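One protein chain is absent from this view; the other protein chains keep their places.
Chain lettering (A, B and C) follows the sequence in which the chains are written, and residue indices restart at 1 in each chain.
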């Protein structure tokens, strides 16, 4: 049986990709950011996940205004890095896991989530930057990836509750896949940032850290945070944090903290990073 | 306030479009089919709906296998008839109602339906044939149309319960739109038909009529019919009837029958057609 | 006919059970993920015929047009032969494949009839007579059980 063994949260700022690609990750500006990912890189080498369900948002790259899916799951064989205006990132193609992806997609639809199935698309920095942060610059990414793209651009984006519930359903789906697979789920985006207007540059260290606190243990308070609170407290693009709730929901009732990192600033953004593992209660088989 | 004043169910067999477009709707074969729509044509002339929420499925026309949305709502200004292999139907373009469509889309997402928003697409016989059946051959369609495309091609398609619940949410959304609009909702597709394999040509008069019965009055039994039952009893393409449940769900707890018609065969398909109106209970304002 | 059984089936079905039931329907291929994946390029090819310029190119040289697609030789032969049952077995779906028979100018019913064991006039007559009955067409298992029961009955009679 496949199982979700860990959840990872991480910002996915495009500049981090630039830093990796241009070999700047040890300089004065980036050094402290990347230092906070060192633990995770080592840990990932030991964990060797087979598949990562990578929750991210498409930043108007694969989807233009012609079609805006709320939840889109990538069931394809592979995905190329998108050209976001300065040419595609020179990173490996992303290999999918169509068997598990289709299984999850089918299970979610049966479970009354109104998924959009994607077979071909390019993936932007929202997906490739977390891979670079966690895996560096390998010849090929060391795990298969199931992209799960969430609309956090056009309002309303899905509620925190809906995202958390989707995570719960993903957990059920993974656990009903017969093959023995070590599956991680990553929630990316955030933390506080605002990329537009006179309020641009807003950061909120205190709120971000309370949010990280809420992902640990058995509270589900974070699923009830209304959108307006993200907007007021964490800037207009802080709403990306709803995607972390999908990750958290997929870890079950209780989590244990393995690693945590927070740094201000990176470009316009507060960098947050967390590694969690599910704490399974002893259950009597049904 | 906008309100849903009626629901219409109808098959959307492509051959009916051919019959209209080639002026054959009075011949021996088509005459009895079209006769059953006469009542509705007169009634629509009196009703003059402002907007029709037209639930249909795209038959691999706007959406190929690259992207398969479960529920897609058209928020665009207008839509052209699709070229399904023999050139586009020579019928008027379909004018949208972006104000109401976006309002419904936003409300549904807030209500935790994971909608895909569509701004540009062509519409196939699933949408244009019911317009021809209800309105004949006008210079321009006499109502604005909000296309609601449901995946009934790639399995799993949405459950009957989810479709019915979507209808209920559409009712709430329409009733929270401030403008005074007469809105109808149409559910199209079906009834029994199988377009593939050795079992092709299956029709089930008895089951289809029980299904029609279940749309009338205050029963919600139809929302619980499992997919396998549609497949066994009504042929592989009979599953299109789940779309009628969205229409039924949007009419509220109770309906009254205004018109009903059933005819076998049209091409490979059983033609079913029903007109319903919601029976509102007297409610004390909250 | 289970339509009027009252109990709501609210518990979420397991996807494996859900899919397994589909294999029990006689003469029917339900377009599941497995089929969608297998027939991906067949179906994408068929949809390409929605453009007049592609239809023209296809008609001018069917084989050359097919060679542009990631399709097996077997599938290309089935497409050239318009062998729709073979194409269903290879993951084709009729809503996609309809673009091919529409390009050929074939009516839906006539194209569909080629998948049955009837001629087009026979199929057409069956439809005029009320269509194919669901009796004996609902379940492979039920049909086998019924056949076994009949065989036993016959055995007893002997």
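Quick notes
The definition used in the following text is that a residue touches a chain if its C-beta (ideal position, glycine included) is under 8 Å from a C-beta of that chain, and two chains touch if they have at least 3 such contacts.
Please read these numbers as outputs of a predicted model, since none were measured by experiment.
In the entire assembly, the chain absent from the figure touches the shown chains A, B.
Of the candidate positions A:61, A:106, A:119 or A:188, contact with the unshown chain belongs to A:61. Note that of B:5, B:47, B:78 or B:119, the residue touching the chain absent from this view is B:119. Residue A:156 is the one among A:136, A:156 or A:217 that touches the chain not shown.
The hidden chain makes contact, of the residues A:6, A:203 or A:245, with A:203. By the touch criterion stated above, the residues of subunit A touching the omitted chain are 14-15, 59-61, 64-66, 82-87, 153-156, 161, 192, 194-207, 210-211, 214, 221, 223-229, 231-234, 236-237, 264-265, 267-268, 270.
Against the chain not displayed here, subunit B makes contact via residues 75, 98, 102-103, 105-107, 110-112, 119, 172-173, 176.
Simple rule for what comes next: only the chains that are shown with their structure count from here on.
A separation of 39 Å divides the Cα centre of subunit A from that of subunit C.
Averaged C-alpha coordinates put the centre of subunit A at 37 Å from the centre of subunit B. Subunit B and subunit C have Cα centroids separated by 24 Å.
Contact of a single residue of subunit C with at least two other chains is seen at positions 13, 15, 18-19, 32-33, 40. Residue positions 106, 110, 112, 119 of subunit A each touch two or more of the other chains.
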